[in-house]
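Inspection log for the structure reproduced underneath, given as structure tokens.
Only one protein chain is missing; all other protein chains are in place.
The chains carry the letters A, B and C, assigned in the order they are written, with residues numbered from 1 in each.
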Amino acid sequence: MSDLIPPYHHPDFSTPELTSAPVVSTEASPADGVVPRNFHGTSNYPEYVHLGGGRWVLAPESRMDSVLVLDGDQLEVVEARRVRKGQRVVVGRTENGEEGIYVHTTGFEPEGQEATDKFAFRTRGTRETPFSRSYDELYQVLRHDRDHGHIVWVLGPAVAFDKDSRAAMQGLIENGYCHALLAGNALATHDLEGGYFRTGLGQNIYSQELQPLGHYNHLDILNEVRRAGSISAAIEQLQIRDGIIYACEKQQVPYVLAGSIRDDGPLPEVIADVYRSQDTMRAHARKATVVMALATQLHSIAFGNMVPSYRVEADGSVRPVFFYIVDMTEFSADKLANRGSAQAQAILTNVQDFMVNLWNNLKDS
Amino acid sequence: MSDLIPPYHHPDFSTPELTSAPVVSTEASPADGVVPRNFHGTSNYPEYVHLGGGRWVLAPESRMDSVLVLDGDQLEVVEARRVRKGQRVVVGRTENGEEGIYVHTTGFEPEGQEATDKFAFRTRGTRETPFSRSYDELYQVLRHDRDHGHIVWVLGPAVAFDKDSRAAMQGLIENGYCHALLAGNALATHDLEGGYFRTGLGQNIYSQELQPLGHYNHLDILNEVRRAGSISAAIEQLQIRDGIIYACEKQQVPYVLAGSIRDDGPLPEVIADVYRSQDTMRAHARKATVVMALATQLHSIAFGNMVPSYRVEADGSVRPVFFYIVDMTEFSADKLANRGSAQAQAILTNVQDFMVNLWNNLKDS
Amino acid sequence: MSDLIPPYHHPDFSTPELTSAPVVSTEASPADGVVPRNFHGTSNYPEYVHLGGGRWVLAPESRMDSVLVLDGDQLEVVEARRVRKGQRVVVGRTENGEEGIYVHTTGFEPEGQEATDKFAFRTRGTRETPFSRSYDELYQVLRHDRDHGHIVWVLGPAVAFDKDSRAAMQGLIENGYCHALLAGNALATHDLEGGYFRTGLGQNIYSQELQPLGHYNHLDILNEVRRAGSISAAIEQLQIRDGIIYACEKQQVPYVLAGSIRDDGPLPEVIADVYRSQDTMRAHARKATVVMALATQLHSIAFGNMVPSYRVEADGSVRPVFFYIVDMTEFSADKLANRGSAQAQAILTNVQDFMVNLWNNLKDS
Partner (left out) sequence: MSDLIPPYHHPDFSTPELTSAPVVSTEASPADGVVPRNFHGTSNYPEYVHLGGGRWVLAPESRMDSVLVLDGDQLEVVEARRVRKGQRVVVGRTENGEEGIYVHTTGFEPEGQEATDKFAFRTRGTRETPFSRSYDELYQVLRHDRDHGHIVWVLGPAVAFDKDSRAAMQGLIENGYCHALLAGNALATHDLEGGYFRTGLGQNIYSQELQPLGHYNHLDILNEVRRAGSISAAIEQLQIRDGIIYACEKQQVPYVLAGSIRDDGPLPEVIADVYRSQDTMRAHARKATVVMALATQLHSIAFGNMVPSYRVEADGSVRPVFFYIVDMTEFSADKLANRGSAQAQAILTNVQDFMVNLWNNLKDS
């Protein structure tokens, strides 16, 4: 594993430019949820502020498009909507120390750089990019971080539509490969429908057959869970014995179901307020060492916005956060990059196969 | 226009099967937000219930995956989550009168049916399907319903990213072609950024150039609107003079901004609770005669779930609701169909061109 | 396996319509490569012609968009470009016996038909369709037809770009799962580059790294094979020891490399004349019992046009030909259907994962 986790280099703060950098400035927020005009917006890279006397402090974690609130020596990354009137917000939009702020984009990169050809094929990642090593690295990362990290899964509903991929996800949860699961009402509802009726939206998850009156399965499972009052009570009463949500409940893996305007039902645990959903998701973003974002553009980009590219461990060491996105289209991967999550690694395929491959490899280890 | 709106045929309730149909049954809901086990789930087709003595009543409007609540002779289509304990809910899952319920899927179809070849090319709609007539019909529909209908636009953010398509949408609003606009925080924010900075997420909406520090434009516009307290106050203070939201404000066209977990900011008008968003959107679904759903899978499917395939006019006549979905992929159109909105007509293209084409044709009429 | 191969029902020629059907008519072709104006065009379904006295003859194989040439009692399906002046061509465009021609589309369907709901989710196949059973059936089909059928692979270049999928294809060939391979210059060139340089178009097939001057690998392998004079000589001289083409050569599995206007080189074995390529491919189409078409729209549709939906075995029994298409987009699968190959079964995924899954399952059997 040590090969997989590249060492982190802090910036060299002894250069003339940085030794002469001013102390960072702050301004008071003028109102709740409003920040000073010249606020510094955070990226997902490690960012440092100069507190004076050559003392640069690294933000303990980060989030895209938020602000730095300074309270004494305490530096916190806060969404603008959560800033309270009067809090001191770091101001300045330079990134190389000119205003006491340093954004460090190359901390995990090895020294040295190869010359580049003037002409090359295949400079862009697509579905034709070879993914063998991506898988091999992923297997190692997951095996390591099962015990030494925090693996967060962000799942679109398609994972629950197929018998084998649903079983693979269940296996991963039961074997410790999932420390938190983020999804929407649909994933959980389809999964519970699969557990009770063997269908997803009325289509058999194995045979593809559309069941007669099958669309009622979707509505009935919602009604039954609402009648039971909670997912855990419903699993008990309906004697559901397999699936993704079942495994989370049994293994006590926390899951967050963020509501959306597409929801039927919803299930009782679904969070109706999207900003409360964000806050709940971000609690996991702060802990994540690996993110597996599968077949959901909405949740992937939402969580991508929240996840720093690094994590400061308890012993003060800094490691990267791995972010994998699995999707069928270049567009989704590009969109994640275009919203700032440039470090996300795309594997372009159907999540059904992805899950089966993953589980085939990890189940015996 | 009369050619475009096909006449509606009520079912023939004088057939032996239907004259002998029983009166519809109801059961009381056992708890708030929970419905009886054998509830009848609604489709987006016209549905009738038999109240006795051969009196069949058409639901005044509909919504996919909801239930029928009967209060005396009053028939209402209600989401299960909104049903209150004790309300009488129609039960039964047959569709041809066996339990006093009739689902009418062919009301707008002409009589007679052609023989089908055993072999044919091009039975599935794709990007290669010719759309010339779709456009011509659409122009006619929009011209007619500008004055005699209720045109609802459901917009993804891409519409605001391009100067010409943004101007086209502004033109359509200013010329009466939009009676309500449904979108998310992103569309409105990008549009206001376009109005103030000429960029969308920092990229010039005309030249494609990425502005230095351009990603701040996105954050700054959010901060400024939050500081102003409302979109309308911000438009005033920032002297924004064009764009989609500007046009809505000026023309007093209602718009609904439904929150999502991807939101930055958000703008003050964004609705945080997704079920309140649904309720607000559905108020427009009840009035819609044309739906234009552009470049947003989330909002298109959400609204598709809410929109009936028909509308009962004030004079009791029944007309179809036209539902156009414009997207780049067969997958999005198929997904809408797979979620029950089979009547949606897909035009597979980039919304930028779609908007420009539309406006070129409608602007002089 | 017997479960997998549905029994075939000949049409019932004893119905009044068919007993009174006229003898089929023919006309002489007016010139080489030109057919009579009222020619009958073939589909990929079983087609019968009435030779008189109630004797209906099934075409021994078929091909889309060709004609039926009758020579005495001998019925042959011939591309119009290959018809010679004076040959007798079946005329008539009806399909139910009216002119002595019967197109049989339901020979493999079970009797009886279920009632259809008026409303259903998920009527269209997409990437979200569950493929578990498709895989399970495919495993069985391939195991059976390895010994009792003729499995034809149609490969796009992406199969050779990834180390694991390339090795999986090699394994399948070496274990008897491939009776013929159809591809273009690119697949073979990339595969040989992989064998000699471990790259595909200069990108390492495992690590994804772009090699310095890597685009020369592509050109060099072409030059070396051309210098050697043949692929087999080059494999010998360059000591290539793995890969798809290597396995074909070693196992004496025939392969057809059809030229295209995109070709560099080309390799010496590539066929320059596209109609000679068609003829060579069709020789395999006549024998195929399973077609695996992966990640190539051009070759998939080309071969789809040539493959009948049925095969008449030596003992006169009729079985279906299974046609699997593996691609990333609904568009490709739809396009194949839109060009007449409606029986093709789509598995929407990345071929890399598809190959790895397949081989994981088949390698130990």
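Keep in mind that, in the parts below, a contact is a pair of C-beta atoms (placed from the backbone, for glycine too) under 8 Å apart; a residue touches a chain by one contact, two chains touch by 3 or more.
Note that the structure is predicted; figures quoted are calculated from it, not measured.
Visitor: Among B:40, B:179 or B:215, choose the residue that contacts the chain missing from this document, as touch is defined above.
Guide: Considering all chains, including the one not shown, the answer is B:215.
Visitor: Consider the whole complex, including the chain that is not shown, and state which of C:213, C:233 or C:283 touches that chain.
Guide: The missing chain is touched by C:213.
Visitor: If the hidden chain were put back, which of C:5, C:35 or C:292 would touch it?
Guide: In the complete complex, the chain left out is touched by residue C:35.
Visitor: In the full complex, which bits of chain C touch the chain not displayed? Write them out.
Guide: 30-31, 33-35, 37, 39, 41, 65, 80-81, 93, 201, 213, 215-216, 218-220, 222-223, 226-227, 258-266, 272-278, 281, 297-299, 301-302, 305, 328-329, 331, 338, 340
Visitor: Could I get the residues of chain A that touch the absent chain, sorted low to high?
Guide: Answer for chain A: residues 43, 45, 95, 103, 105, 117-124, 126-128, 329-331, 334-335, 337-340, 342 touch the chain left out.
Visitor: Could you pull out which residues of chain B are in touch with the chain that's been left out?
Guide: Interface with the chain not displayed, on the chain B side: 114-115, 117, 119-123, 127-135, 157-158, 161-165, 200-208, 210, 212-215, 218, 328-329, 348-350, 352-354, 356-357, 360.
In this section, only the chains that are shown with their structure count from here on.
Visitor: Please decide if copies chain A and chain B contact each other with the same set of residue positions, more than half shared, or with different positions, and reply same or different.
Guide: Because over half of the interface numbers appear in both copies, chain B and chain A meet with the same residues.
Visitor: How many degrees of rotation carry the C-alpha atoms of chain A onto those of chain C, rounded to the nearest 5?
Guide: Resulting rotation angle: about 180 degrees.
Visitor: Which integer distance in Å separates the CA centroid of chain A from that of chain C?
Guide: Result: the chain centres lie 42 Å from each other.
Visitor: Could you give the separation in Å between the centres of chain A and chain B, each centre being the mean of its C-alpha atoms?
Guide: The separation of the two C-alpha centroids amounts to 31 Å.
Visitor: For chain A, what residues touch not just one other chain but two or more?
Guide: Each of 201, 213, 215, 218, 328-329 in chain A touches at least two other chains.
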